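Just one protein chain is left out here, and the rest sit where they should.
Let's turn to subunit A:
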Amino acid sequence: MTQAELRLCSLLLQEHFGEIVEKVGNSLLRTGPRPLRLLVGDTGLLPDQVKKALCVLIQHNLVRYEVQPRGSVDYEARSERILRILRYPRYIYTAKTLYGDPGELLVEELLLHGHLPMSCAVARVADRLTETMEDGKTMDYTEVSSTFVRLADTHFIQRCPMVPESPWSAKAPPLPAPALAIAEKDMYVVPRLSLVGKGKRRHSCDEEEEGEHKAKRQKQEGGISETPPDDGIYWQVNLERFHQHFRDQALVSAIASRMDQTSSEVVRTMLRMSEVTTASGASHTQPLSSNEIFRSLPAGYNIGKQVLDQYLALLADDPLEFVGKSGDSGGGTYTVKVMWGPGASWAPPSPFPHPSLIPLLLHRFGSRCARIFRLLLRKKHLEQKQVEDFAMIPAKEAKDMLYRMLSENLVSLQEIPKTPDHAPSRTFYLYTVNVMAAARMLLHRCYKSVANLMERRQHEMRENKRLLEKSQRVEAILASMQATGAEAAQLHEVEEMITGPERQQLETLKRNVNKIDASENQVDETIFVLESFIESTMKRP
C-alpha cells in the first residue's frame, strides 16, 4: 500500500466514521492483520473503544476477521474497499437512473448501514419516501419490495455470507468467531417474504395497522422488535456489478462517439442481455445470435433485421474490436469485448469518453507533450531525433519535454548497444512508454490529489468554523421563530445578525467547498478508469 493510498484511506475513515475508527483502521492498514490486544496496545485507545470501532468496520465490510489456528482472531483492513467510499455517490446515482427513487434509497440505506435485512431496508425506504410525499399519502411496501427484488435479480445487491447453522450443543465450546460462508447460487435468492405495510411518517400519530413488521420507533437504529422472518439474511451492495455497469456505459458511449447512436444502442442491448451471464473476470460476453439481438432491441428502435446485420458486421470489422463474430448460427453470433486492455484504451484515436486519458492528463505538461506522448504510444520506440521529426517540434523544445516526462516516469529510456562494450557514443537510446508504469504513476497521483482536496476542504471548514456555527444558530432561531409565527420585521432583524461581509464569506466558502467536492467526484472517475485498466491488464494471460 502506498503512502498516498494510506493517507486517503485515513481521511475517508475519519470523515465518515470519526477519529476513533480512523485510528483503528490506520493501525490495521499500516501494520497488517493483528489480534485485538495488539490493536489496543498500538492505538492507545480504551479496549471498548477499539471493540466498538471494529464492530463498525466489520459491519461496513471494511475489515474482515479470521480465526487463527491458535484460537485468536486476526483482523485485517480491506484497503481497496475503504477507497470505495469515495464512489458512494456514483453508486447511488446509478441506482436512481436505473430503478428510480426506491432503487436510489435502497442502495443508499445499504451503503449507510453496511448491510441490512430485506425487511428492514424496505421499511426504512418506505418511511423515507412517505416523508417526501404529500400529506395523507404513504408509500406501500410492495413497490419498494419489488424494486428490491429487481436489484437482486440484476445482481446489484447480493446476500452476505451467513452464519453456519450448527446445532447448539452445551458441551462443544462455541467458536471465537463464526465462519461466514455463502454458496454462489444462493447469493441473489430473495427470501419469500410477504412484506405488507405502508411507510410511516415520523410525526404521524395514527396507529393504523402496520402489517407483519412493526417498525417501532426506537432509540436505536436498525432495531426491529420481534424476530423478522428473514432473520439472519443480510444484504449488501454488490460493488463489482456497479463497476461492470460503469464499464459498459463507457463502452457504449465510446461507440456512440466513434460510430453512431444506433450502433451504440445495439451494443447496449447486447450488454443488457448478457448482464448476469457474463462472469466478472470474463473478457467477452456469451455469444448472442443476431436473431436474439433483434428481438431484444428496445421498442423505439424499429430498424430492419438486415440493417441490424449490417451494423453488426460493421462493429465486428472495426479495428478496435468492440464486437467479435463468433459463429454463423442463428444469423450470426456475436460477442462484445468487455475487457479493458491496452489495445482498447490507449490506441489513438481513443474510443473512450475520457478522450485518451493520458494525453488529457498531459494537459498539465502542455499539448505538445501530449503530442509526443501519443506518438510514442503509436510507434512504441523512437530515438530522440525521430521524435523531433515526427512530432514536428524543434529540437530544444522536444528535448526539454522528453526530459520532463522522463523525470515524471511517464516515458522511459531503452538502451540498445551497438557494440558489446556498451559505449555510450555507440548506443541507441530509445524513448518508449511503459503503459502500465505510467498508469500506476497516474493512479498514485490521483490518490494524492483526492487526499489533498479533502484536506483542503477540511481546512476551509475549520477556518470558518466560528462563522458556520453562527450561521447555523441563526438558521435555528429563524426556523423556530417561523414555526411560532413571528412577523416579517422580527425575522428580518434576526437575519441581520449576519452582516453583509459575513454573508459574502459564507457564499465564498460554499462555492469553494462545492468546487472541491465536485473535483473529488471527478478524480474518482479517473481513478476508476485507471484501476479498471490496471486490473484487467494484470489479469490477461
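Criterion: a residue touches a chain if its C-beta (ideal position, glycine included) is under 8 Å from a C-beta of that chain, and two chains touch if they have at least 3 such contacts; residues count from 1.
One rule holds in what follows: contacts and distances are computed from a predicted model.
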Per UniProt record, name of the chain withheld from view ["RPC7L polymerase", "Proteasome maturation protein", "Hemoglobin subunit beta" or "Glutathione S-transferase kappa"]: "RPC7L polymerase"
Absent-chain contact - pick from A:42, A:76, A:517 or A:531: A:517
Contacting the left-out chain in the complete assembly, out of A:34, A:90, A:150 or A:325: A:90
Contact with the hidden chain (one of A:100, A:327, A:366 or A:417): A:366
Subunit A, residues in touch with the chain not shown (by the definition above): 15-21, 36-37, 40, 46-49, 51-56, 58-60, 65, 67, 73, 88-90, 92-93, 96, 108, 111-114, 163, 170, 174-178, 180, 219-223, 232, 234, 363-364, 366, 384, 395-396, 399, 424-425, 429, 514-515, 517-522
